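For this depiction, one protein chain was excluded, whereas all remaining protein chains were kept in their positions.
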Amino acid sequence: MEDRCQTGIPGLDSLIDGGLPRSRSILLSGTCGTGKTVFGVQFLVNGITQYNEPGIFLTLEQSAEELRKDMLGFGINLKKLEDTGKLVIIDTSLSRVGIKNYIASVPTIPQGSFSLLPDEFDMNKVIDLTIQAAETIKAKRLVIDSLPALDYLIKETNDVRRVLINMNYALKKSDLTALIITESLEEDGISRHQVEEYIADGVIILRTNEALDTRTLKIRKMRLTKHSLKPLTFDITENGITIKEQKRGL
Amino acid sequence: MEDRCQTGIPGLDSLIDGGLPRSRSILLSGTCGTGKTVFGVQFLVNGITQYNEPGIFLTLEQSAEELRKDMLGFGINLKKLEDTGKLVIIDTSLSRVGIKNYIASVPTIPQGSFSLLPDEFDMNKVIDLTIQAAETIKAKRLVIDSLPALDYLIKETNDVRRVLINMNYALKKSDLTALIITESLEEDGISRHQVEEYIADGVIILRTNEALDTRTLKIRKMRLTKHSLKPLTFDITENGITIKEQKRGL
Amino acid sequence: MEDRCQTGIPGLDSLIDGGLPRSRSILLSGTCGTGKTVFGVQFLVNGITQYNEPGIFLTLEQSAEELRKDMLGFGINLKKLEDTGKLVIIDTSLSRVGIKNYIASVPTIPQGSFSLLPDEFDMNKVIDLTIQAAETIKAKRLVIDSLPALDYLIKETNDVRRVLINMNYALKKSDLTALIITESLEEDGISRHQVEEYIADGVIILRTNEALDTRTLKIRKMRLTKHSLKPLTFDITENGITIKEQKRGL
Amino acid sequence: MEDRCQTGIPGLDSLIDGGLPRSRSILLSGTCGTGKTVFGVQFLVNGITQYNEPGIFLTLEQSAEELRKDMLGFGINLKKLEDTGKLVIIDTSLSRVGIKNYIASVPTIPQGSFSLLPDEFDMNKVIDLTIQAAETIKAKRLVIDSLPALDYLIKETNDVRRVLINMNYALKKSDLTALIITESLEEDGISRHQVEEYIADGVIILRTNEALDTRTLKIRKMRLTKHSLKPLTFDITENGITIKEQKRGL
Amino acid sequence: MEDRCQTGIPGLDSLIDGGLPRSRSILLSGTCGTGKTVFGVQFLVNGITQYNEPGIFLTLEQSAEELRKDMLGFGINLKKLEDTGKLVIIDTSLSRVGIKNYIASVPTIPQGSFSLLPDEFDMNKVIDLTIQAAETIKAKRLVIDSLPALDYLIKETNDVRRVLINMNYALKKSDLTALIITESLEEDGISRHQVEEYIADGVIILRTNEALDTRTLKIRKMRLTKHSLKPLTFDITENGITIKEQKRGL
Partner (left out) sequence: MEDRCQTGIPGLDSLIDGGLPRSRSILLSGTCGTGKTVFGVQFLVNGITQYNEPGIFLTLEQSAEELRKDMLGFGINLKKLEDTGKLVIIDTSLSRVGIKNYIASVPTIPQGSFSLLPDEFDMNKVIDLTIQAAETIKAKRLVIDSLPALDYLIKETNDVRRVLINMNYALKKSDLTALIITESLEEDGISRHQVEEYIADGVIILRTNEALDTRTLKIRKMRLTKHSLKPLTFDITENGITIKEQKRGL
């Protein structure tokens, strides 16, 4: 089982050979309101509390403060985990401190969240910082939430694509199991730049079914893993995401 | 319940954990003729009359005068509320007074509506003015009606997107619970710039069903909130919007 | 009832609170051959003959002569109405006289139709002239037939959009109830520039149903008005448009 | 009946108030292989042989020679009609003689077909020549076959649109009843430049139904005319197009 | 029957008045893998062996060598036919000899295949050469396989369209019955430049039906020909294409 990175999400790991393939990048996609951030936080928090694997949450969209508040609604106290030094939130969304200054002035990565200044946004530096933070706290897991923010942080679409490729190369060299969140515009779509699912080693899709009032999770691609192609129904409860059906195919 | 901002729309709050998540931005979307403006005015008026929370109505489209007249049809006397100092209508649509002059010459925000000159339109200034007005009357709620007007007030599409991001950042720093109205071109679409639903903390969609002669409201996304995914049928009566069905899922 | 502008089209007014909302702009849309011009002429002629409200017909497409001939087929003698001074047809389609010269040389608006020269086409001037003519004959109603002509009278698409916004502002300042006709390219579409339905206070859509050999009228949006969302079947008879069904919802 | 221009196509005139509206432009549209050219030639030939109305066939696509040969298959001898001076074919497709030279050197329009040189193609001149020819032979009918050829005879799309508008203005000033053929790319489409159906006074659509092995004709728009919206089934026999069904609605 | 050019494909000629219309250009379209090349070769080979009509195969895509090998699988020995002087394969796909040099150095067209150098590709010259070869061997039939190759042999899309028009003019002046093959990207599409079906005198479409495991041929357009609109089922056997159904409508 050492090759699998357990999500700890009730009912999921047993359907994907025990967990996500370790040291790979998995894309988590869905339209707005499908529960992507909750999924990402559960993956990280379960890593810390159940499997003793520290983690990094890189937020490109919400502020760390909003994230902490949102998660309290699911009974998750992120601040407490940050204080243990096993969780670092890197907040690029409302930063008031420049990256360069930060890196220069801080010899060791602090255990709480810190922020980056949008005006000096440089995704390559953000990734470097992320990996540096991961090494400091011996993180095994990374969540990036979420890619569409790059569209307005980076001006040229072509640059976004290049940034995604570079990010992927950088992550491959690390040992991090990365869950990269993106938001598709249509139910049937996966990504916005049509390169994300191609470079990822796995693709998980979250959907909402308005007519049935259900939410489904689908494993679209997962290297090294035997999995069903069928959508799995899940609930979002006070404890976060729980897979309801246990059907197993393939 | 202090974390929720009650809409006061009959039948709605009980379906969304007591109201909208406070201090967040909620996108209200629908095609033309779906009742978006009525919804927004109800949210504001109920805030003043039922919950003692002053509010700002920023109209980018209709004139304040037209809005007041339209609302009389629903038994809502906006002018009366403006006179109490708890409602301010900021009218950018037919303004004859420039923003700069206005701000310079008026030390305190007046309690009635005031207008902005289109030729000098600067959305950043409009938002600053809005927040300043909000502070003056201690407003807790804001309605912006509606985003597509920015398309012809601002020339470059890219600029509109940037303005939306900036507006979102500015609103996040305030304590306002903002209901931001937009008009989609197709029933299935949410926004015109594909960034609105991404940066919003919640998305409510109004639809018309021609065949059934019904109107529906759907909670598409709502951070911090447990909600059903099913469309809720509503009526537009003399008293405005009323939710008809009380089905609750999730 | 003074707030409503009765169309006089048999069966319609009772379904829309007595008529169109007065002093507002209503968009009338449909694909080619759906009866839009007949609808517009009926609205104007009924205004003159049944409600003693003079009207202006601004034709951007057909010549006044063709229009008069077409309407004779429906038993409508436009020339006779023009002679009474209660109808003015402004003809921009085949004009041989420039706007400037015309305005300079004619101190009072004549009671018949007059023409504008395409080579000097300036929609702002046309609207000014229209409003001037409306004031002269004390017109209460205006029909503009139809917007797509602006696409080849005005070179830049962006300019057309700007012209539409300006036209809307100018009409708002007048007291005219304006019926603005446009032609959509697809059954499901409303407008060609995606701004028309947004700035209009109401949207009426005419459709043809090939399979059932029926024509339908749908109220898509109507501020200040309670209306059904269901399509209403109508006939085009020797007397023009007549609504067949009287189903009323909402 | 003097306001109607009878097509003479068996079964059609009785369905459209006796014929096409005289002195108007009617668009005849359909995808490839729907029988558009046959329809056009029948309209012209019937005019000459049954109603004593001379006609012009302006071919932008096939050569006059190919056209004559194709029509022999339907028992129509165009050459014979040309020899009577009641039919003129203007052939722009494979011309070897320039327009300018031609006009300069030929004081009166000859009674047979003549050709125009593509290299000097100028649609305005072609239309002038067409109208000049029409006056010479006292033509009442005109067929233009077909508009898509303008796409490669004229380089700029915008120019094609302008040429179509100009052509329409020129034809309006003549007394010709014009049948203008175009070829749509999709079954549901009408035209290629989305302006053709808008400027035409009528639109007839020919379709093929592969599954039923039938051909249908639909009156989509016809000013001055009461007509059914239902598709009419037709056959292409040795005698050309014959309408099969006589259902009449409206 | 001298006006028809028999395909010799079992079951086809009797459905299209005895064969293709002679001296015309017929477009043969279908998505990848529908049997277009086999159809083209059969048309040519049957011409030589059954009707004593020499033919030219102009390949823009495969090499002559690959073509010969592929056809052996259908029991067709092209080399043997080339040796009789009744078949010439013009190979532009992998040529190592320039056109100019070739034409200069070879006074008479050889009886086997020859090749053209892509670097000096000039479709006008290729067509000239093709017609010259056709005159030398008194060819009556021509197959061009296939047009999409022009997209990368010719850089500008606009140029491809112009080349197609020119090619069509050149072929019209010859007496060749030309079968021009193209490959559509979608089942419902016909051509890639939307001009091919317009300039062709006939259009034949080959399709595959995955669900029924059948192949169908449809006559979409055929000047001078009475034909059914229904798809005809066909097989590809050891002897090539054979039409299975003999239903005949009009």
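Note that the chains are named A, B, C, D and E in the order they appear, and that numbering of residues resets to 1 at the start of each chain.
Note that a residue touches a chain if its C-beta (ideal position, glycine included) is under 8 Å from a C-beta of that chain, and two chains touch if they have at least 3 such contacts.
These figures come from a predicted structure and were not determined experimentally.
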| item | value |
| --- | --- |
| Left-out chain, listing which of the shown chains it touches | A, E |
| Candidates E:Gln50, E:Asn77, E:Asn124 or E:Asn209 - the one touching the absent chain | E:Asn209 |
| Residue of A:Lys80, A:Lys138 or A:Arg223 touching the missing chain in the full complex | A:Arg223 |
| Touching residues on subunit A - with respect to the absent chain | 161-162, 165, 169, 172, 190, 194-195, 197-201, 203, 218-224, 226, 228-231, 249-250 |
| Subunit E residues touching the omitted chain (full complex) | 32-33, 61, 63, 66, 69-70, 73, 94, 148-149, 151-152, 183, 185, 208-211, 213-215, 235-237 |
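To be clear about the criterion, only the chains that are shown with their structure count from here on.
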| item | value |
| --- | --- |
| Both-way neighbours, i.e. chains that touch subunit D and touch subunit B | C |
| Subunit A on subunit E, rotation in degrees - Cα superposition, rounded to nearest 5 | 120 |
| Numbering shared by both copies at the subunit B-subunit A contact, with half separating same from different | different |
| Between subunit C and subunit A, distance of the C-alpha-averaged centres to the nearest whole Å | 55 |
| Shared-contact residues (touching 2 or more other chains) in subunit C | none |
